[in-house]
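The structure is given below, and queries will be raised subsequently.
Only one protein chain is missing; all other protein chains are in place.
Letters A and B mark the chains as written, and numbering starts fresh at 1 in each.
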Amino acid sequence: MLQIESRQFATTHNLFACIQCGKCTGGCPMAVKTTLNPRNLIYRLLVAGNGYDLEGREELWDCTTCATCSSRCPKLVNPMEAVIALRGAFVEKGRVHPNVKTALESTFRHGNPLSMPREERVRWASDLSIKPFGEGVEYLFFVGCTPSYDPRVQQVARSLVKLVQHANLDFGFLAEEESCCGSEIRRLGEAGLFEMIVEENQEMLKAMSVDKMFTTSPHCFNAFKNDYPQNGVQVEHYTQLLSRALENGWLKFSGRFEKTVTFHDPCYLGKHNGIYDEPRQVLTGIPGLKLVEMDRSREKSLCCEGGGGRMWLEGSNPGTRLARWRIQEALDTGAQVLATACPFCLLTLEEALKHQNAEDKLRVMDIAEIADQVL
Amino acid sequence: MAFTPRIGVYICHCGINISASVDIEAVTAFAASLPAVIIARDYTYMCSDPGQALIKEDIEQLKLNRVVVASCSPRMHEPTFRAAVASAGLNPYCFEMANIREQCSWVHPGSEATTQKAMDLIASAVAKAAHLQPLITRQVEVSPSALVIGGGIAGLQAALDIAEAGFQVTLVERAEQPGGHAAQLHTTFPYMQPARELLRPLMERVDAHPRIEVMLSAEVEEIKGFVGNFEASVRQSEEMRTVSAGSIVIATGFEVFDAHIKKEFGYGLYPQVITTLDFELLSAQNLQVNGHSPRKVVFIQCVGSRDQSLGNPYCSRVCCMVAARQAKWVRQRLPEAEVTIFYMDVRAFGKGFEEFYDQVRTCGVIYRRGNPSEILRQGEHLLVRAEDTLLGEVVEVEADLVVLALGMVPRQDSAALASLLKLSRSADGFFMEAHPKLRPVDTSVAGVFLAGCCQGPKDIADSISQARGAAAAAMIPLLRGQVQVEAATAYVEEELCAGCGQCAQVCTYGALRLHPVRNVMTVNQVLCQGCGACASACPSGAVTVSHFTFTQTMAQLEVLLNGSNHQRKQELLPTASLMAK
Partner (left out) sequence: MSTYDLPNRLEPAALVIGGGIAGIQAALDIADGGFQVTLVERSASIGGRMAQLDKTFPTLDCSSCILTPKMVDVSRHPNIQLLTYSEVAKVSGQMGDFQVQIRRKPRYVDESKCRGCGLCAEACRLNGRVRGDPLTEFNAGIAKRAAIYVPFPQAVPLIYTVDPEACVYLTRGVCGKTFKCQEACTAGAIDFTQSEQLIEVNVSTIVIATGYDVFDARRKPEFGYGVYPQVITTLEFERLASASGPTAGKIRLNEHQPEKLVFIQCVGSRDLSIDLPNCSRVCCMAVAKQAHLAHDRLPGAEITVLYMDIRAFGKGFEEFYDRVRHEGVLYRRGNPSEIIRRGENLVVRAEDTLLGELVEIEADLVVLAVGMQPRREADGFAQAIKLARGEDGYFLEQHPKLQTVESSLPGVFLAGCCQGPKDIPDTVAHAKAAASAALISLAKMRGEPAILVGIGASYATN
């Protein structure tokens, strides 16, 4: 038994606004492969009277929080947030996958979900002479956990630093002091831990007098922008910053990148925040680069399945990850490079590419890496 | 000087409506070869400005004196082309129409035979055209008053508008009080305004209006006359009164579906099953069932509507929003109550309706898709059994109050009123408008208009706007002060008439009577509608209907039955004609 007060839940989450049109499920990338059906889930909660048993609803862990459902709902219901809240019921009872438990505990102890020691957070930047953020520094660079620790994504962070330095922007970082933004923690349903993280990070931002910040990851960007209480800090994803730097002539490319590139819209940039143009502006600003679009792009982009805590979870479906379909779509365009602008997307897509044995045809790169090559 | 017909024939493509199955070129060439035809032309849309211009130019330049248009039904465009020839100086009755669309291209596949039939129809029309006679249309004075039948919200509004425009109105209401069904409502949506607040100002204005006479407990028993000069006999208690009116608005409303007919819902058997109408009364008493506030309320939509098993295939248009409003009312008054609405489709179509439906759901009303199959008793409570089609599961929802959202049905006496005024009714039993799109308030009888639900289910807003539309239509002849009288009426050739009176027996308009001195029949040209019943009844052939004379009709038939000599000479044409087959 995992009983929730469904009537209260439905009221809090505005589920009564639902007209059961199915637009959420029809676009849900996971509904294709698993039993996840947001429309049906909402309906069952509505008609359940006062109590609903979540027992057996393992498909709740399949949700990638891609926001396709919430971005399209004609009645402004947010099925994704409902799923996150229902996960909370599992978390409260401690009924979570061991991997999730590890990630949550590690975040609590080490400030990252990757079970990595705090001291190693800056190792990637040891040779880059980044100044620590302090009073008077214009931008805080919020690196994020995966770019700090994952050897593959560290390359992205390094490229990004070079780009921002090249553009002569005044920025600093928090080094070991940086702690997880909590985005994935919140999406795994651990609302309590997330609240704690928010409180600490808010205090830190305030103490450091941060006015402007940019992030490597769209997930961190989204968390600061939308999940945190209003704090006056102007947060940007790095693609927004680079696009502005190009436009204003702060950043200039001297090399050429003679390749056909297609861009995979990260959900937390696109569907969550409507940022579709800036990453493309950076790409088309690179000399020699030819941008082609996949059929599913922008508002219709297909999730890579890396969000919503899915980096640590298989959910109920051990089958083909969406990223592998995505690789096929990229291959169909004839592009040589599949660009993205998100650490999770980069990792899942690259792994899928290996699975497909298509590494001779396609490369997965972050926009920052491509731009770095033509400096 | 002998009259020589000079006929122009105009063949319409009607886009591809005619041209797709009729060989227009061949038909045009054929028409040009017919006797007395000076010119034959074809055009995409004869009814359009350029199409009409073609005819007018030819009348002027080729001195045409008779015109034939081969296109759609004369019901559609005869007035159009009559006006067109009139504007070129020709008498409008010197025009004839051949219907090669409804009676030819639309009902036959594209083939030589179809083209042949079009030719036959045109040849027949041309033959008649040669014998057409100019007729004079006359104007008659209009009685500056109107009769409104029915004192519901539609009738009240129509009466008020006509009176406001300056005319005397008699409003006849059968009940003791005006107000109709709207008076039975407790609140109205979307502002939850009490219905009596809505009605009262309207009723007060009607009451106080110097030009409106309200006759309560009164019924119309007979209506004579015609547009501009109707005479109605109205019975009020034991008295009969004659009311004269230039135009008539019918606003007799509807009846509520009898829920007893749907046995599976147990209305009348289970006290907890009520109708939306009962609910209006209950909500006035603060919604108590057996002294208790209901805790589980289920509404069932479409009771008596969208149900072919009852012969009511139509949607009643109001029940979705009525149930939504009542459900919201329950949620507001009894926040503890669980309210479920079973529906098939939620038809929140009008201005502000969808927004209201959004409000109703968010205040906690549960909409379940499914048309309940039956209601069963379980102890003190009822069980509503249904398939929840969104779950694909049979569900049994407990209820201590079930509200059936009743549909509207035509009034049982509408057949009687229809025959009183010679009105048509549509398949659903409601009065039929002259055209479902463009003439929603007109009837097939000139001067008689429809307002509100007697024409089909409507909510208050739509009833009012249709009532005012009917009022506009009704006040036009009154404002003009005169109307045109049909010119194609019957006349009697007195030297042939024996005064036997057989014609008068078949006349439904009372237009024929025996001349007291000359002992022959005479026709009241104003009452006569030109139907022709008298002409076919007359044993001595003394009665003729203008524009449908013996000579004209025989000329048409001759061509159709035998083919004109000219036509038979055309080697490409087979001999069989349609009517001979």
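In the analysis below, a residue touches a chain if its C-beta (ideal position, glycine included) is under 8 Å from a C-beta of that chain, and two chains touch if they have at least 3 such contacts.
This one's a predicted model, so the numbers in the text were calculated from it and none came from an experiment.
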item: Partners of the unshown chain among those that are drawn; value: A, B
item: Of B:332, B:389, B:505 or B:519, the residue in touch with the unshown chain; value: B:389
item: Residue of B:29, B:479 or B:554 in touch with the missing chain, whole complex considered; value: B:479
item: Residue in contact with the excluded chain [from B:3, B:191 or B:550]; value: B:191
item: Option from B:278, B:358 or B:494 whose C-beta touches the chain left out; value: B:358
item: Residue of B:33, B:426 or B:444 touching the missing chain in the full complex; value: B:426
item: Interface residues of chain A (partner: the chain not displayed); value: 19-28, 31-32, 37, 39-40, 68, 71-76, 295-296, 298-300
item: Residues belonging to chain B that touch the chain removed from view; value: 14-17, 20, 44-45, 47-50, 52, 72, 76-77, 79-80, 83, 87, 157, 161, 164-166, 188, 190-191, 198, 202, 306, 308, 313-315, 317, 345-355, 358, 389-392, 426-428, 430, 433, 435-441, 455-457, 459-462, 464-473, 475-476, 479-480
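Heads up, the rule we're going with is that only the chains that are shown with their structure count from here on.
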item: Distance from chain B to chain A - Cα centre to Cα centre, in angstrom; value: 62
item: Partner chain A, residues of chain B touching it in the complex; value: 338, 346, 358, 361-369, 388, 390-391, 395
item: For the chain A and chain B complex, residues of the former touching the latter; value: 7, 11, 14, 16-20, 40, 43-44, 46-47, 49, 75
